[in-house]
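Note that one protein chain of the assembly has been removed; the remaining protein chains are unaltered in position.
For reference, chains read A and B in written order, and residue numbers begin at 1 within each chain.
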Amino acid sequence: MNELVTVEGLSLSFHSGSGWTRVLHQVSFSILRGEVLGLVGESGCGKSTIGLALLGYKAKNARIDAGRVLYKGQDLLRLERSELDRLRGDRIGFVPQNPTTALNPGMRVGEQLAETLNLHGRSQNLEERLRELFGLVGLSRIERIAERYPHELSGGQQQRVCIAIALACDPDLVVLDEPTTGLDVTTQEQIISLLRELRARLGMAMLYVTHDLGLLAQIASRIGVMYAGHLVELANARLLFREPRHPYTQGLIGSVPRIEAPRGDAPAPLRGLLRRQDLPPGCPFSPRCPLSTDRCGREPQKLASIDGNHAVACWRWPETTLLAGHVAIPAAPSRGDMVNPLLELRNVSIAYGVRSGLLGRLLPGQPFAAVTNLDVVIGQGETFALVGESGSGKSTVARAVSGLLPPRSGQICFNRKQLQPMVQHRSSEQRRRIQYIFQNPDASLNPRARVGTILARPVKLWGASDIRARVTAALADVRLDSAYAMRFPDELSGGERQRVAIARALVAEPALLICDEVLSALDVSVQANILDLLKRLRRERNLTLLFISHDLAVVRSIADRVGVLFRGELMSVGPVERIFAPPHHPYTLSLLEAVPKIEHVENRKPRPPAMPSAANMAPRCAYAGRCAFQLGRTCIDIEPPWQETGGGLRIRCHIPLQELAALSELGRMPASAAVTVP
Amino acid sequence: MSTVERAAAAPSLWTKLAETPLSLRIGAAILFLHLLVAATGPLWAPYGYSQMATGIPLAPASLAHPFGVDQLGRDVFSRVIHGGHIVLLLSLSGTALGLVIGSLIGLLSGYVGGLVDNVVQRLLEALISIPFLVLALLAMVAAGPELSGNPLLVVFVVALVYAPRIARMARTAAIEISTRDFVTIAKLRGESAVSVMRRELLPNATSILLVEFALRAGYAPVLIGSLGFLGFGLRPPTPEWGLMISENRSLVMIAPATVIGPGLALASLVVGLNLFTEGIARILGRTVRLGVQQ
Partner (left out) sequence: MFVTRLIAQRLVMALFTLLLVSFLIYAVLEILPGDVATRILGRDATAQSIAALRERLHLNDPALLRYLRWLGGVLHGDFGESLVSSRRVLEVLAPRVMNTAFLSAYAFLLYIPLATIPALIQAVRRDRPVDHAMSVITLVLLSMPDFLLGTLLLLLFVLAIPVLPAMSTVDQTSDLAEYLRATTLPALTLAIVMAVYAVRMLRDNLIEVLDADYIRMAELRGVPARRVVWRHALPNALVPSLNVTALNLAYLVGGVVVVEKVFGYPGFGSLLVDSLQLRDFPLIEATILIAAAVYIAANFLADVAAILLNPKLRTG
């Protein structure tokens, strides 16, 4: 009796304005004591609903159509509230997706943690237990942590508090619902290693719900793949990555851009879109499946075991190995005409909170320096990526280039002519040649205008006459049917809206396209499609791209050169292969290590997190405070020099290049350099 | 390989209609009734609105006189019917005028920002600081004694009272809409302020403004009724409902129907308007706060 929790044939529907929609179809699986089961799928596949069901929770507008969730012989879905109250927080814990909203803003965190302990009868030695728990999640170094309010903590710290609450009563099972979405990559890595460590120590079982397959590779022992409410594959993690059998799983794995893959490889993305209204009675994936036949559409597929550790819901599983693997495309020659640079940023500094004009002189505000002394040259036809975490200033740079935010100092030149800082002062031609695509497709299209009108406006403005034809051509360019012109944005999916935004930018026939995190708001498979689209369009029109992103894997796939930003300062810049190969700037190294990789299913020893030095007032190297290899006062008092490698990579660091190259292998500082932390 | 996506089928008009909330349907029904009576009433009302000696003064309600007879011998029921169009006309036109003035000022001020916006905001704050009724009364008095009783004055005063509040709403809407990326894209194209207002701001503000209109129009009868009740609205013998309640109030003990009659009419109109407002708001995805405090 190794099973802790068993889900049996769970079917569930949600009620909305237009009736009941089935969201889970006959889902069955078990979680064994002490194992980590990962549940992966894209948005709307029902994984979060299952996670909540393991706590006996269903939303108010949900209805159980069939099935049970068995824990110690009891069906959690049919228990009374009082009985559930006893189990929840005590035997079964929950770590939420958004820790900021999950903590009561008006209650101190210590009080919220203590509440859980008190409610479940563990009030002896409360103070000590609180200290112990905060120490367990790595928060003991924060002064008087128990008395803090949630808003005084960072996202990562808030999530640690939530983990502490989930573990307070030593539960048998912890359900985690996308616990690291919305956190920075490096914070994400810290949380994952914390979870791994805790599991090793406490031995509880986990259900880890996420859309990120790479994450599961770090932590899960078994993985279940969900599509449109069906569990389509369930296997031991290693097995799943080595031999995925369900076509959807293969497409999902193929959609994730790889950091290590050679540049030329294009992943094999999933075709088409999930349309809930058009789901066939049989396998839900059949409309998009390259192997589908009539039988697939008719016959519902049950999850069937193909050997002890592997179950698939596809009758064609013996043939699906044919699909595995990448499609290799010969590497394109490096792009970018640097002789005629398209965009130059010379010594650009940008700040927020600067008041202009008379008011600015009378009441100088407290400007916040967002970008400092940036020097970047982008050649015609090349794709330059700007990477960094949130707050690094990359979007600020984009806004300055487009003319929305004037730099405090420095120049921006386009085609060798200096650009006016504000967009209103630029020429119409300059405005046309620089186009911008925003992150959030919901906000970047006027909800009250039809797609056709949205696309026609730039055409009209920049003086072309054959509007209808151009709009249809633009839609075709982004692979949308001409009927889309009559639709309103809210009738389109997220991916479709982003395509319209791209079409709108292209219809002006620009030279420079600024892509500001254009993939971040989309599902993984949709991301792959849009990425594909951008590459093709760039090839066809010889576009120059300024590509802003925090996602290194995407950048690896599309960029020619990369600049790495930390707190508004350029740390490293160079051709994309050089950036991803040693020697790395210490910050680049930490970013690369933080990215979850599918290949490393083995447990990797995590690097100890960097110690934030206490008394660092405006160090010369912006990264000094967080750098694991900081050279003491050198990094604080002296401006780090730019060092250049043979392959065109430039790194701004005091540590010599040979030692930097050695860092990624050894994982520790060579003895020669002195490390003194003030 | 990528394929050309086909657009999903758009929901038809019928499905949208069938989903109208109950409140909207009931509200619309009540309003329709009121409109009908207001428009056709004078044709079939038993008596004229100032016709006296229709029955025994202060007689209780009866079949011949459903709302009784007032002390001047006039049939209250007929008066109520005759007065329907007055309230409706004054309410709707006053609110409409207020809406036009208010939204223009508010949208412009919100989008332009800067010093202009600051000044406008201060002025609006000051005007809103004077309670509704008090402001209306102030305006009435300031207009001088000759204009008292003039329906146009009432319309203007209603517009004056509502415009600042509507302007504040429109300003907030303009500010919020201006933060959205598609407005930034328009700015990046170099569009003029007027063009942005017309194409990007106004279409996205219509739902807010529509709800504002419905909300204010719902309370205009109360405002006008209050003015009439206090003797500052229209003059007798106009059959304005608030005025009627005031006239008949002193004798409410003896002849309660003469007060309940116009009261019922007024209350039911406001109920209809409120339900309609709630329904519209639900369709447009907004929340409203009904209440005279607005």
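As a working rule, contacts are C-beta pairs under 8 Å (C-beta built on N, C-alpha and C of every residue); 3 or more make two chains touch, one makes a residue touch a chain.
Remember, it's a predicted structure, so these values are computed and weren't measured experimentally.
The missing chain, though absent from the view, touches A, B when the full complex is examined.
Within the set A:127, A:147, A:294 or A:644, the residue that contacts the chain not displayed is A:147. Note that of A:12, A:40 or A:55, the residue touching the chain absent from this view is A:55.
For chain A, the list of residues touching the undisplayed chain reads 52, 55, 57, 81-82, 84-90, 94, 96, 98, 101-108, 115-116, 119-120, 144, 147-149, 151-152, 165. Listed by residue number, the positions of chain B touching the unshown chain are 122-123, 125-127, 129-134, 137-142, 144-146, 218, 222, 225-226, 229-232, 242, 245-246, 249, 252-253, 256, 259-260, 263, 266-268, 270-271, 273-275, 287, 289-294.
Just so we're on the same page, only the chains that are shown with their structure count from here on.
If each chain is reduced to the centroid of its CA atoms, chain A and chain B end up 49 Å from each other. Residues of chain B that touch chain A in their complex: 1-10, 15, 19, 180-182, 184-185, 187-191, 199-200, 203-204, 206. Contacts from chain A toward chain B in the complex involve residues 17-18, 271-273, 275, 277, 402-404, 423-424, 426, 428, 431, 436, 438, 440, 443-449, 457-458, 461, 476, 479-481, 483-484, 487, 491, 496, 504, 529, 532-533.
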